[in-house]
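Other chains of the complex are left out, but the ones given are in their true place.
A and B label the chains in the order they appear, each numbered from 1.
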Amino acid sequence: MSLDPAAIDTLKKVSTATITTIMLKKGLRNIWLRGTRPLREGQGRLVGKAFTLRFVPAREDLATPESWSKPISTRGAIEAMPEGVIVVADAMGVTDAGIFGDILCARMKKRGVAGLVTDGVMRDGEGCLGTGLPIWCDGVAAPPSVAGLTFVNWQEPIACGGVAVFPDDIIVVDDDGAVVIPAAYLDVVLAEAPEQERMEAWIMSEVESGVALPGLYPMNADTKARYEAYKASLK
Amino acid sequence: MSLDPAAIDTLKKVSTATITTIMLKKGLRNIWLRGTRPLREGQGRLVGKAFTLRFVPAREDLATPESWSKPISTRGAIEAMPEGVIVVADAMGVTDAGIFGDILCARMKKRGVAGLVTDGVMRDGEGCLGTGLPIWCDGVAAPPSVAGLTFVNWQEPIACGGVAVFPDDIIVVDDDGAVVIPAAYLDVVLAEAPEQERMEAWIMSEVESGVALPGLYPMNADTKARYEAYKASLK
């Protein structure tokens, strides 16, 4: 089942930084994927359910151009991707073999994939970007995936950038990288994130007015009262 | 199906070094698992089918002591292990959380597991060795697996030490570490390995007699003739 459009709307206004703050307060400190960043400036913020891909290291008898014709292949995976998902590929942090090039990215774009996130790299980076698919990755490399990786399966639990990602989890990506919201935590993030964003924006305006940090951020009782008054004034 | 006892007998006399030489000649250069070595001296050489375990990174909501009671858990995996297998655990090279301690090792030993191989580490190293289970790993660490790892499943394709391992593959471990023989290559290794060992032993005896390397190793035509004569003399 795809993600509720209202949830997408809400999360599109919440930075990945704010999501990590909320999750840390719930006890989850490890939800930001290391080694992945926007391949191009200005890709903005995307929200979607995770569609996971899993690779293991290359073995010369398995990781061959011929393997691309098998039912269990990156090709098969792409044809199984529902519209609106964010593909998250566990490349084990391998940076010397590109998981996909322009052709596969073009097909993902055609299928309505919202974006691609990996702790690995792309090949033919310019070609990939030319397809219009937003990509978060650890750079580019010329060699094909089979030079370093063997594709295993899709929609399994994976590791990506040192973080566990499950098929039902929600992914948010922006200029600070990618975070995972475990499915069971979606409601709490939706409930608390907008207020957190509002509060931090108010604190920012206070700093710009010259208010010092102690007592402001975090807020002490006086500051909280001022903030509540501000919020009341908005209604 | 477990491994043929005759195959085990043959492979017990073949070093992991020799297996890598044979496999390289078949075009497979990446079958030795990095980051795993005998936990204790004198563990000798073991041969068995791979029984794979897979971990992803810890997430505080999943990687908890409570998770150990779930059907899909390291406990469940252990109770599913057939006699004679070599357990290969993909710990993603994490070295600051021990995948197992003495209790789980004791149970594996009870169940007839031949040995344990991981690119991660053990906890309570002395306790683990006290169970008599032969272990190849990357050292020891005090913290439990859930401090860094979430167990996912067993008998899936895995990465271990930068090598792909599938449930049907054959594992050989000795003082040089662990190698995987892909199931489809078992017959060729069984066919060629004993001769490779015999030939290298003869070359070694030649070196000890003072023969220089060029023409000896690799053998030129003259040397090959001498070696064939030697082999004929054995019959």
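Convention: a contact is a pair of C-beta atoms (placed from the backbone, for glycine too) under 8 Å apart; a residue touches a chain by one contact, two chains touch by 3 or more.
Just so it is clear, the model here is predicted, and its values are computed rather than measured.
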- Message: Assuming all chains share one sequence, and 2 are in place here, what does the full complex add up to?
- Response: 6
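Simple rule for what comes next: only the chains that are shown with their structure count from here on.
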- Message: For the identical-sequence pair chain A and chain B, what's the CA-based rotation angle in degrees, nearest 5?
- Response: 180
- Item | Between chain B and chain A, distance of the C-alpha-averaged centres to the nearest whole Å | 36
- Which residues, counting only chain A, touch chain B once they are in their complex? 27-31, 56-62, 92, 150, 152-153, 156-159, 162-165, 182, 184-185
